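Of the protein chains in this complex, all but one are displayed in their positions.
Showing chain A:
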């Protein structure tokens, strides 16, 4: 076990001698003190580090794409360190803030700041670098506004807050460089939207500003390049920042785990492979076991410890765990005190936590870029290959792992980062800008469009949004007298009063968490009474024990006191709920539930889906698959059909008293769920009497009482019509009215846009109340003003997010005239994994009326047959 503490990130990135030592050359552009420093360290600046220095000197915004271990961070800071080392007092005209470093993670900013201190100290540079996060004391934050450091390391939310302050002009007057770290992780999200708007404002305040973006390899660098630079003529041309690409590292060595035990038909537990995973951990120094969901993390962690005969030090890390607990695990990793960590995407991002020599990806990779990122976690040394092991949990995932492996070998990426900026984010930004200073709508509109996510924004939409920010933007002008923005008389707008700015500051940011319940460990019996009519906590005041973390409210809702579940790697017994805290005690149970967390599952990427479809059709590729999987596909070929890549297969067959329709679009779980909902509605209308449906990443099954095969053969049901694109019109509209996903999306938009305040000065609104009121608001708004700008924002979100309508639409268009149908006597081999999902997960939203009906019928039975006695 390696017990040596790893060198810091900035230093370590260069600590290996460069790959091509023979070509070492002295670079004259680097000041002497820097050259000496590199020399005493025994290093030579890397070509991309010097290239970035040159670009910054030429005042050209640039995107640096470099693999992990290439010294990306030092490359980003080098231009600023050089400039600052040569800056004279005369150069300072405003606050003196020279460089803004923005990272997606607070922890990353803190980590980088610490490591940046080393070169500054060793070269004896007179440069102050400080962090600013939500944890920074108020007094220091105030001082940072009047007397800022030369380099400020912070997060997008903090930048938004600084820009909304009346001092912003003074603060950013000397700003020369903005460094955007892990840009691929920020772009393509609402946080990225907010940051793009802030960048646009920074460019207005400091026209000489250079933006340096640091990113891992991405599918389309031009998306990030456009993001980094101002779009000054958005209608005429796309402007791009320059690009520097660092030489790639060694090819990763990736394997797919193959065992004697055949891969299961379905499921996500991966239990069959745990011994092999354990053995791999035992053979490596530090293994990172990535899973896709927190639920899987808990499960895999439990399984590994169950078989942990060698007493390996295996830890757990996921987003619901208490922050303190996570920090402990991270520190232990860095110190080499662990053998393995089971983690979700919380460990996907840049921080260097230790000498990882193996990455195991349990479950489906879901996307080529995602897998590449995870594999990159192993080994931060550029010239050594990373080792990775892919562990599929079921047969479809074998295909997906194979596709991901092929994509990784081909160096392909698939994450699409370009997106149309959210209107809810823009609403928040507009208010922030008004808090800073009165603005002229024409100027702000121009500035907003210079941010690439908003370059297609229509003036009409912008004006509606202004009206929304000012008075709610309703056709019924009821709130003029409460307006937040008021005209100044010279065509500009200002905030109505100081309270507006105060409320803005409390609501800034784009992360809206679903209502979470704190899980607190208490002794058994020292818990609030949670009887049916009990007064919670009525018996005695309860002193809370240790906080284990947070869990989704929906999960706690399903629990009764006494039930056990797995959390933070422990089995706990649910004792009761008080306010927003769930009290649990330690327990032993063999059948403990595992919380599921919504939103944790990424759908299969379009790119991998395409590869899987091609692989399915290519019979020669089957030879590379494990035998049971190849046999499975052979059987499908024999009994039903293997569709060609541009076709979609639809099978119908009877089973028991039900009739099934199974389709295989390979478009990801979200799009399939939406499709399932819509098909069900259409089948209902066609008289096929559907009863339910189930979807996974690869396909979906609808079942019902109508004889589907016969209906199709008799011409009573047309598959072409069933899959007609117009289902995205009225049917979708009708379903959305009741969709909980849509209401959830609306709530997020409403909070971000400032319709609902997430916090009032003085008290924090609990998630429960928010959920309640936004559903009612959604219903009323939809009924009276379906064209409202906030519904438009929510719709756009749902289309690209939880409902994946964009992808479903592309699928429906792609398969027009390419639907192949097989009417079978029974279950087909390919359908088995999908059918096995039935009953695994709770019933969806549409069944709620049935539940009420069942409850009422239970009461009637009780009344007519007498009460049941225990």
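Note that a contact is a pair of C-beta atoms (placed from the backbone, for glycine too) under 8 Å apart; a residue touches a chain by one contact, two chains touch by 3 or more; residues count from 1.
By our rule, contacts and distances are computed from a predicted model.
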item	value
Omitted chain (choose from "Amino acid ABC transporter permease", "Stage V sporulation protein AC", "Phosphoesterase" or "G3E family GTPase") - UniProt protein name	"Phosphoesterase"
Listed residues A:151, A:732 or A:781, member touching the removed chain	A:781
Residue of A:319, A:336 or A:692 touching the missing chain in the full complex	A:692
Full-complex contact with the absent chain, from A:410, A:478, A:511 or A:589	A:478
Which of A:342, A:404 or A:503 contacts the chain that the document leaves out	A:503
Hidden partner interface residues of chain A, rising order	468, 471-474, 476, 478-479, 482, 484, 499-500, 503, 530, 532-533, 535-536, 554, 557-558, 560, 577, 673, 676-677, 680-681, 683-684, 690-695, 704, 755-757, 768-769, 772-773, 776-777, 780-781, 783-785, 788, 837-839, 841-856, 858-860, 862
